[in-house]
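Only one protein chain is missing from this complex, and each of the others stays in its spot.
Up next is chain A:
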Amino acid sequence: MTLAKRIIPCLDVDRGRVVKGVNFLGIRDAGDPVEVARRYNEQNADEITFLDITASHEARGTTLDMVSRIAGEVFIPLTVGGGIRSCDNIRALLNAGADKVSINTAAVTDPDFVYEAAERFGSQCIVVAIDAKRVSEDDEPPRWEIFTHGGRKSTGLDAVEWSRRMVEYGAGELLVTSMDRDGTREGFDLGVTRAISDAVSVPVIASGGVGNLDHLVAGVKEGGADAVLAASIFHFGEYTIEQAKQYMADHGLEMRL
């Protein structure tokens, strides 16, 4: 087995700046997206994910410009998400230099869109974001449902079933975020990560809740993730990507060092 596990720093971008809410207390500015992407590239990141959290019509142009500037100097895969609703959106992002797009709400409101996008652009560039929240009590067998609107709105869809369906529709990769853990720094929800990873044939990215390097190791070893995504532990200089990779390699994981 020589395929390396991936570390993906995530840039949440709001009106042209990298931001990150810290423990729900507010937004901290983490810099210019192009600068941040360049820094992660130098630190040997395996991939970069760029989530446009404003996703308003006015911000579209800014996002495309940002993506184009990053793609012009960072030669690793770039995934872009946030407010993607049409094949025209996807085409524009791919032309600007994105390699993959992450479809979130639109996959829930219109699953056929995933099918159409995968047919048109190929599964290799279609990532479906799975925002899951545990709905079972502690003494029940675990069950997770898909939530939208930043975890506020339940859809009643079972997260594992939904993941299988998205792969059937053509998703080439799943970005699994635990809405319970996102922003808590308590670690991934390993249960949902493992349940989905075991249920599908495509790669799974674990997301939501990373607070230290052990969490990254657990995401792969216990969660069965193929890649781990984190934001705040890297943005504010707590750890470099290189340190995280070395730590994972020291714990027996195949990494690109």
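Please note the rule applied: contacts are C-beta pairs under 8 Å (C-beta built on N, C-alpha and C of every residue); 3 or more make two chains touch, one makes a residue touch a chain; residues count from 1.
Convention: contacts and distances are computed from a predicted model.
Chemist: What protein name does the UniProt record of the undisplayed chain give, "Na+/H+ antiporter subunit C", "Non-ribosomal peptide synthetase", "Imidazole glycerol phosphate synthase subunit HisH" or "Stage V sporulation protein AC"?
Modeler: Record says "Imidazole glycerol phosphate synthase subunit HisH".
Chemist: Can you say which of A:Asp99, A:Glu116, A:Asp158 or A:Glu242 touches the chain missing from this structure?
Modeler: Only one listed residue reaches the unshown chain, and that is A:Asp99.
Chemist: Where the complex has a chain not shown, which of A:Ser86, A:Thr109, A:Gln124 or A:Ser154 is the residue touching it?
Modeler: Answering carefully, the residue with contact to the hidden chain is A:Gln124.
Chemist: Going by the touch rule given at the top, which residues of chain A touch the chain that is not shown?
Modeler: 1-6, 41, 44, 46, 71-73, 75-77, 94-97, 99, 121-125, 172-173, 198, 201-204, 224, 226-227, 256
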